[in-house]
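Got a structure here, written out as C-alpha cells. Questions coming.
Missing here is one protein chain; the remaining ones are kept as they sit in the complex.
As written, the chain order gives the labels A and B, with residue 1 at the start of each chain.
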Amino acid sequence: MAASQPTLDLSPKVSDEIRKTTCYMCACRCGINVHMKKGDDGEMRVAYIEGNRDHPVNKGVLCAKGSAGIMQHNAPSRLRSPLKRVGPRGSGEFEEISWDEAYQIAADWLDPIRRENPEKLAFFTGRDQSQSFTSLWAQAFGTPNYAAHGGFCSVNMAAAGIYTMGGAFWEFGQPDWDHTKLFMLFGVAEDHDSNPIKMGIGKIKARGARVIGVNPIRTGYNAVADDWVGITPGTDGLFILSMIHCLMKAGKMDLNYLAQYTDAPVLVNGDENSPEYGLYLRDEDGKQLVIDRVTGKLTPFDKPGVKPDLAASHRAKGFTHRPVFHKMAEMYLSEEYAPEAVADRCGIPARRIRAIAAELARVAFDEAFELDHAWTDFRGEKHDKMIGRPVSFHAMRGISAHANGFQTCRALHTLQIILGTVEVPGGFRFKPPYPKPATAHPKPHVGMTPGAPLNGPHLGFVHGPDDLALKEDGTPARIDKAFTWENPMSSHGLMHMVISNAHAGDPYKIDTLFMYMANMSWNSSMNTGGVMEMLTDTDENGDYVIPHIIYSDAYSSEMVAYSDLILPDTTYLERHDCISLLDRPICEADAAADAIRWPVVEPDRNVKGFQSALCDLGAKLGLPGFVNDDGSQKYADYADYITNHQRRPGIGPLAGWRMGENGLQHGRGDVNEGQLQSYINNGGFFVEHIPDGANYYKPWNRAYQDWAVGMGLYDSPQPYLFSLYVEPMRKFQLAAEGHGDRQPPDHLRDRIKHTMSPLPIWYETDQQGNEGYTVNALTQRPMAMYHSWGSQNAWLRQLHGRNPLYLPTKLMREHDLSDGNWARVSSPHGEITVPVMEMAALNHNTVWTWNAIGKRKGAWALDKDAPEATQGFLLNHLIHELMPPKGDGMRWANSDPITGQAAWFDLKVKIEKATAPAESQPAMPPLKTPVPQGPKDLAWKVGK
Amino acid sequence: MTTLPTSTQKKLGLVIDLDTCVGCHACVISCKGWNTENYGAPLSDQDAYGANPSGTFLNRVHSYEVQPAEGAAQLIHFPKSCLHCEDAPCVTVCPTGASYKRVEDGIVLVNESDCIGCGLCAWACPYGAREMDAEEKVMKKCTLCVDRIYNENLPEEDREPACVRTCPAGARHFGDFADPDSNVSRLTAERGGVDLMPEQGTKPVNKYLPPRPKDAMPEIDVLAPYLEPVVAEPKGFISWLDKALEKL
Partner (left out) sequence: MHPAPSVIIFTTFSGLGFGLLVWLGFGLPAVTGWTAFAFFTIAYVMAVGGLIASTFHLGHPERAMKAFRQWRSSWLSREGICAVVALILMALYGAGLVFLETRWSILGILGALFSLATVFTTSMIYTQLKTIPRWNMPLTPANFLSLSIAGGALLAGQVGTAVILLLIAGVIQFFTWKVGDSRLAESGTDMASATQLGGIGQVRAFEPPHTGTNYLLREFVHVVGRKHADKLRMIALGLMTALPVILLMLPFAHWVAVIAVIAHIAGVICTRWLFFAQAEHVVGLYYGKR
C-alpha cells in the first residue's frame, strides 16, 4: 500500500548556523558542533549539539554528557547574579548584588592581605581548565597558596610518570591504537580522555586485538575486556612487580631499549659512606655515567657511539659502583615477588599472573614488527626502521588514589619500560608537550614579598630536600603543606588539606579562601560533614575561623551555601577559554593541538566567565601583569588575555595563527589580534602534525626534539634517559639517613627511608586502627555523569538518579541481603545507611557505588524529594583526611606519603543489614536555594 | 496501509556490537537530542527536576550480568531501540494506519498526526521499542533518523542515524541488510549476528553481534615457554645478561 504512505520531508533544515567550540561537560575537551536555530524573536538559540568530525580529540563522536549539553546550558541551577551572603554560612541565604559591589567586597578583603601578608589568601581552583592563567593571577598576587585539584585527583599518576619517563598516562599520552595488539588497562576513570579511550578500544576490537582489564569492578571498559582481573584494591603494584619478576627471570626484556634509552646502565654510587651513596655517578658536567661496552670505560650516557653496558660495574677506591639494572635484578628477582608469594594478597591465582606476564612477553617480542621510518637518535646514531612492540598500557585513578599509588604507578612504568613499549610503535605514546622530564619542569616557588608577585610558579617538581617549600624555621610555607617532609613530591599541591589546615591554623591561619569550581562542602571533600563544620566554625568572638570565603561557580552547587561572596561563572557555551599548550592541551600522539571556547551564545544572566572576572579583579587590585603602566586595566576580559598575553617572547596561550614576519605562522610568533577568529574559522582548534619519522621515540629522536623546539614546546632539545631509578627519591632517603643540612623531623625518618625507594616497591596501605573493617569500598564515575554536574541535567539525571551500593554475591549472602535492602556501612570515621544491590562481576571483598550522584537537598535546583537526595549517597562521609589514631599520638594523613595524593580508594568498611530508613543516612537539612526550582515538565524544541 | 509491504527495496537497520559497547549512553542522549529537536513532537520529560523524573527515550541501554558455568561473571551493555522488523506486529495492529513500514527502506515509522495514542502498537512490540510521549500523547519510536539519512542539508558522511554518528566505541553500524556486501551484512555474517527473540516471529532487521568469548586466555601450559627462567639463581643473572648483551 505504498501509495498511501505519507510524504516525508527527508531533507529538513538542520539549523541556521553551526558554531564550533569545545565541550566542557567533562575534562575530555572534545570538539562540538553547536547547531543554532533562530527563534521568532530573531534570537539564535542552541538547538542540538554533536561532535566535530575534524577535531583531533573526538573526531566526530560525542558521549552522553556532551550530547546533553543543551540541558546543562539551560539548567535551572545556573546562578544568575553575584551574590552576597546574608544568612549564616551554610544556610544558603543570599542577596543579589552588582558586579561592582562584588569586586569591591573582594578587594576590601584581598588588598590588605596582599600588602601585609599574601599567604593569608588561599586560592585553589577545582576542575579548572585555565591553570596557566589562574596560577599567573595567584603569582601576581604574591600568595604561595595556589593549586588546582590534582592533589586529590591523580598527582600520583602525573608525578610518577613524569619522574620516571617524562610523561604520564591520563590525557598526556595514549596507546598506539593503530598498532597495538594487546592493551592492558588498570583502574581507569572515565572522565579524562574518555572518548579517545572508547574510540581506541573500539578500534582495537574491530581489528580483533585484545584487552586485559585490571579492576576490582567489571563495568565499562572492563566489561568489554577480553580478560578481566578482579584484583584486590591497592595491590596493583604487587601484581605488577610480580610480573616484572617473571619477565626478568625469564630474560623477557628489551635489553637494547633498556641500554639505549633508560638509566638501567647508569652507574650508582656504591660508597656507603659517601653523602652521594645511591646517587648516579656523574661527570663534571653533571652527565650520568655508564660503562661503554665498546671501550669498557666510564662514559657520559649521551656520547656519540656509546654502547651503554647493562652488565658491567665500576670499581673505584675500594667500592663497586653498579648500574641501576643490577639493583633491579637484585630487588625483583627476589622470591618475595614470585606469583605464589603475592597471589593471595592480590586475589589473583599465581598461574594467572604467570599467564598474563607470559602473554605480555609473547606479544611484545613474538609479535614485534617494524615501521619503515628512518630516524636519528640523540647520540647521532641512525636507525633505518622503528621497532614496534604491540603491547600497550593505560591506567588512571584506580591505581593512583592509594597511599602506595605513586610507587604503583612507577611499577607500571617500569613494566612497560622493560618490555620496551614506551614511545615505540604499538606501545604507549606521549602527547606533546610531553615527553618532558621532571628536570625540564619548574621547581616549586614560595618566595613571598608583600605587595609583590611570588618569585616563580607555585607548583613543580622537587629534586631533593633543597627544593622543599619550607620556611626558614622549617615549617611549611604553604597552607596545604605541599612539598614538605610529609609529602615531599606533591607536585599538584594538596587541595584536600586546605580547609582542614586553615581551620586548624596549622601551619598558619588564613584570612580568605578563594575557590573556583570545587564542591568542597560535598563530593569534592573527604569527611564531608567535618568540612561543613570547619567552614561554619566560629572562634571565641563569634567570628568565622576561616574569615572570608569567595567562590566562583556557574551552578547552584552545595559549596555556594558555604561561601560569603559568589562570583557567578557562565556555562561553557557562553565563555572564552583556551585549552593551551602552556597548560593541559588537546594534543594527540601524532600532533600538537590546542583549542578555544568562545561564546556561541551570550549569557542571559548577570554572570561573567571567572577568568574575565579575575582580569577585572586583578586590575582593581593593581596586580602586576594585570594593569598597564598607567594603572589601567590590562586585559578587558579573558579573550583579551588569550590573544595578547605572552608567556615568553613569541609564546602565548595559543600556538596557532601567530604573527610572523611573513604573515601568520604556528608555534612561535607575535600576537595576532585576529587569532581567536582564526580559531573560530578553523572549528575552534588548531592542530599541527608531527612529521613521520619524528613521531615515535620522541625523547631520543632528534627530528622530534627539533620539531618541538620549533613549536615552542622547549627552548632547546631536551633528550633524556627514562628514570627506572628516581634519584630525587634517593636524595630524600639520604636526608632521612642523616645526610645534608635539611633534615626531616625524626618521626618521619623511617617512613621516608622506607617509602622513598628509588626503585618501585609495594607496601600495604591497610589503614591502622581499621580492625574489624575488612571490606574494600570504592567509587567509580559513571560514563554519563561528571562529578556532581550530571544531576542538574534533566536528561542525564534520568540515567543515574540514585546510586545503590553494589555488593558482591558473597557479601550479599553473608549479610542476608537482597536487592533493594538497606545496609549500614561504617568505617572508623563514620557511618552511612544506604540501599544495596548485588553484583557478581565484582571482587568478592569489594563494594562500590557511583560517585557524586548523592546530592544535598536544596542544591542544584532540584526538588527536595529528588532521588539524588533521598536515595543517593556519598561514600565521602566514611573517608577522613586523616587516618584513625594508631596510638603514637599522631594523626597521619590519609594520603600517599610521597606526593600527598588523597588515598580515596584505601577505604575499608564494615557492612550490616539495616531496616530501611525513610531516606539515605546521614540526611542533611535542606539548603535554601539561591535559584528558582526548574519547571515541572520539559518538551524542549527550539525550532518549529 | 498498516498491512506490511510484501518486500522493501532496502532493509535499513543497525548492527549493535555487544562485544564493544562500553555502556556509555552516548547513543541514548544523542538520540534524545536529535529527536527532541527534529522528527515529530519533542521527546518530553515529566517531573524533570523532581522526585520522579521520567521521559521519552527512543533508545535505552540495558546491562546484564551473565554468570558462566565456570569463571567470572560477565557484564554486558545492551543498547536497545526499534529493530525495524520485517514482520512488524506494531504496524499491523495499528487501527489508523499511523504506524507503517516504508516500502523504500523498511523503516518503521509513526505518522504522528494520525496517531490516536491507543498504545496497541507498543503492546504488540516485544522489544519495548515504542514509548507514548506523556506530553504529546502520541507514540514515539526510533525513526532510524529518517530525517538525517537522506538529508541533503547534511554533509554526506553525516547521513547516518545520530546514535551511530556519536557512538564513541564504534559499537553501532548502519546500513542496508538487503545488500549482502554492505558493512552491516558482512559484519553480521562474520561475527554471527543474531535476532532478539526470534521465536516472536518478528524477523527483526537490526542484528546483535554477540560478545566474543571472555576470560579465555590460555593457561600457563601454553604460555609456559615464555617464562622459562634463564638462570636458576639470581646470582647467575649478570653473567646471563652479559651473554645476552653480546648477542645484541
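The working rule: contacts are C-beta pairs under 8 Å (C-beta built on N, C-alpha and C of every residue); 3 or more make two chains touch, one makes a residue touch a chain.
Keep in mind that what you see is a predicted model, and the values were worked out from it rather than measured.
Listed residues B:82, B:138, B:227 or B:245: the one in touch with the omitted chain is B:138.
Only one of the listed residues, B:5, B:33, B:89 or B:106, touches the absent chain: B:89. In the full complex, subunit A touches the omitted chain through residues 798-802, 839-840, 867. Residues of subunit B that touch the chain left out of the display are 2-3, 18, 28, 52-57, 60-69, 73-76, 78, 80, 89, 91-98, 114-120, 122-128, 131-132, 134, 136-139, 194-201, 208, 210-211, 214.
Just so it is clear, only the chains that are shown with their structure count from here on.
Look at where the CA atoms of subunit A average out and do the same for subunit B: the two points lie 33 Å apart. Residues 1-2, 4-6, 8-14, 35, 37, 47-51, 53, 58, 60-68, 70, 76, 190, 194-195, 198-199, 201-203, 205-206, 212, 218-228, 230, 246-252, 255-256, 259, 293, 309-312, 325-326, 329-330, 333-334, 351, 354-359, 361-362, 783-784, 792, 794-799, 801, 839-841, 861-863, 865-867, 870, 933-943 of subunit A are the ones that touch subunit B when the two sit in their complex. Chain contact summary for the complex, subunit B toward subunit A: residues 1, 3, 5, 17, 19-26, 28-30, 32-34, 36-38, 41-42, 44-55, 57, 63, 65, 67, 72-77, 97, 100, 102-103, 109, 111, 134-136, 146-147, 150-154, 157-158, 162, 165-171, 211-212, 214-220, 223-224, 226-231, 234, 237-238, 240-242, 244-245, 248.
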